[in-house]
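Yeah, one chain of the complex is gone here, protein chain that is, but the others are all in their spots.
The block that comes next holds chain A.
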Amino acid sequence: MKKLLAVTLGILTAIGGFVDIGDLVTNALVGARFGMRLAWVVVVGVIGICLYAEMSGRVVAMSGRPVFDLIRERLGRRTGLFALTASFLVTLLTLIAEIGGVALAFELASGVNYLLWMPLAAIAVWLVIWRVKFSHLEKVFGLLGLLLIVFAVALWKLGPNWGQLAHQVTHPVPTGHETWLTYAYYAIALFGAAMTPYEVFFFSSGGVEEKWGRKDLGVERANVYLGFPLGGLLSLAIAGCTAVLFLPAGIKVETLGQVTLPTAVALGKLGLAIVLVGVFAATFGAALETALSCGYTIAQYFGWQWGKFVRPRQASRFHLIIIICLVLSILVLLTAVDPVKVTEYSVVFAAMALPLTYLPILIIANDPDYMGEATNGRVLNFLALIYLGLLLLASIAAIPLMIITKAGQ
């Protein structure tokens, strides 16, 4: 049982990183517009995040140094600062989206407008970070997030034409009104959502919080290889649900309510209740991750004391950053900006920041000074280089495609 619970960091990272508000919305939206014709991107994304999360976890286990610590060390102060600015802003944008997501989940459950829930959600996130042990927060939200498996059950219950879904998977081209440009734009959005930088910041810093050492390499790998594919599977189930329910009717997904609708149609009130708890856990978990990651990135760049492994007063600047970020989130959301739109933009901007996050990890994972015997093998380096190419391509194409397609319209 203890071993089983040891993989909850991976499950939380994956549920929070893979099935956060960004993935819930993007996968549902893509499913409703393209069916399963973009499913391959999720698979490519899962493999990519597995490769790089495993590397970052191994770096932590062997050297005790989390990712952003190393980004500055390898890129130098200036380029490091550029990487910090880019990844911090993306993470903050994601935090705003997650807080909005938590509030929207409460609106769906209670009927009370999300704007009233939103400050409460932000305060709850802060309280949990301030008071709750890291290992507890992992377990509670990781395990509750597993309720999202209800999407897979719902898909099965909807009784889809499996042959047709399989046909979509094997014919990865745009159809109907969709063009290659919108297809490429959403491919990048899905890729960005899958490989969001905060996942490795959180995963590697979490490894330090959990005091991973050499003997924990097995735990680290189990976390990665169980957690992320599970997250990917849930993503595909969500896309599958909207592909079955909305694609034939030509309905576009624009709200979180539409994302959860398939479970209500398939499983009734019980399904809806389960999915709402799952959405709450996943977005709340992701809000914790992104809020912590805002603190992790800045503190690690400047070398300040960070982490929940010390008392809050001992990492005072780290906690101050988190408080400021949460206050900023409340202020942005109070302008009544649509959290779903914030989400859509955050995943595309994430794609832009990717190469600067992942290149230093690859360099360090090959450095025997840090890694001893546990440097990357040749096959792993070959694959990692291919992904670096993909990341670069996605980051270059993200903004032009966003402008040309008017953000996928």
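The rule is short, and it goes like this: a residue touches a chain if its C-beta (ideal position, glycine included) is under 8 Å from a C-beta of that chain, and two chains touch if they have at least 3 such contacts; residues count from 1.
Quick note on the criterion: contacts and distances are computed from a predicted model.
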item	value
Undisplayed chain, where the name is taken from the UniProt record, one of "Acyl-CoA dehydrogenase", "Dissimilatory sulfite reductase alpha subunit", "Cytochrome c oxidase subunit 1" or "PRC-barrel domain protein"	"PRC-barrel domain protein"
Full-complex contact with the absent chain, from A:Tyr52, A:Phe106 or A:Phe134	A:Phe134
Candidate in contact with the missing chain, chosen from A:Phe82, A:Trp162 or A:Phe309	A:Phe309
Hidden partner chain, residues of chain A it touches	63-65, 69, 72-73, 76-77, 80, 130-135, 209, 299, 301-306, 308-317, 319-320, 369-370
